[in-house]
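For reference, the structure I am asking about is given below.
As you look at this complex, bear in mind that one protein chain is not there, while each of the others sits in place.
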Amino acid sequence: MSCEVVALYFARSAELAGVRSEIISVPQQLTSLQLWEEIVKRHPRLAAIQDQVVFAVRQEYVLLGDQLLVLQSGDEVAIIPPISGG
Amino acid sequence: MSCEVVALYFARSAELAGVRSEIISVPQQLTSLQLWEEIVKRHPRLAAIQDQVVFAVRQEYVLLGDQLLVLQSGDEVAIIPPISGG
Amino acid sequence: FPSRKAMNESEDEPKDFIKLNCEKLSADEVSELVISPCCGAVSLFIGTTRNNFEGKKVIHLEYEAYSSMAEAEIKKICRDVRQKWPSIKHIAVHHRLGLVPVTEASVIVAVSSPHRVASLEAVQYCINTLKATVPIWKKEIYEQEYSWKENKECFWADVEQ
Partner (left out) sequence: FPSRKAMNESEDEPKDFIKLNCEKLSADEVSELVISPCCGAVSLFIGTTRNNFEGKKVIHLEYEAYSSMAEAEIKKICRDVRQKWPSIKHIAVHHRLGLVPVTEASVIVAVSSPHRVASLEAVQYCINTLKATVPIWKKEIYEQEYSWKENKECFWADVEQ
């Protein structure tokens, strides 16, 4: 089963993806690393920052790894490069 | 030898002395405790706060005690009750 | 009951004031938000744009945010502050987005409390934690180039940088 999530890109991840937001179709259940691989398939230039990003899934931070994500259509999945607010 | 110093009173010490500043004649050399006694002679109500005051002599703090003061005419001697700035 | 009314501290319920937008920030506005009749202390931190970084002249900064999540993360910080320092009254966090010229403020954090130690400690905690957890990004624009900054407090930043 797949679903349509809203992928959001910021700062350097937006520059590399060339887009700030898009709807993408992904499996409903997958690990966060598998989700990253789906996204890199669409935007290969993002591979350059794999070691420096985390996700925010429904606005909660998730590291790239084995954590299982259960997604629903409409969920926000943001690619979060190192932050620098303040 | 005596000299004429400017005695300054603030806050509770001004209330008790009933004056904010005055010229007083005191020995050129005396301990800070002797200076206090000179001042209490002029303003007996100040005796009530003896344990809670310090001097500022030429704008430097001096405790009441055996410290010898060498005064000159025109010097400022302030009676400093507990401070509460801020 | 006029005097009872004036004394009633519960009328000034603790509030969090969070704002992220492109407007110029004002220390007066932010401090007014947190001042409370039952508080004797307001501590503020103002982050301003520096004119240089490692010898390069900085023209201005440009900020962007994942705004809805940034607000949620700032709310979490406020909640943590209130747990750590229960006497804290109001908290304000204003972060400017878009272009911020040199010497202008990018962020103002203000905290009020009855006595000063709580607000001083809390404002420090707020800005430290904001830098570590709130999804906001800063681009430093020099004369010929630019660079995306990374807070040293961000645990997933490239440690090699």
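Chains: A, B and C, in written order; residue numbering restarts at 1 for each.
As a convention for this text, a contact is a pair of C-beta atoms (placed from the backbone, for glycine too) under 8 Å apart; a residue touches a chain by one contact, two chains touch by 3 or more.
Worth saying up front: this structure is predicted, and the values here are computed from it rather than measured.
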Where the missing chain makes contact, among the chains that are shown | B, C
Touch assignment to the omitted chain, from C:L44, C:L99 or C:I141, lands on C:L44
Interface with the unshown chain - residue positions in chain C = 3, 6-7, 9, 26-28, 30-31, 35-52, 55, 57, 102-103, 105, 112, 114, 116, 119-120, 123-124, 127, 143
Chain B, residues in touch with the chain not shown (by the definition above) = 8, 10-12, 51-54, 56, 59, 61, 63, 78, 80-86
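Convention: only the chains that are shown with their structure count from here on.
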Whole-Å distance, chain B centre to chain C centre, using C-alpha means?
-> 48
If you look at chain C, which of its residues touch at least two other chains?
-> none
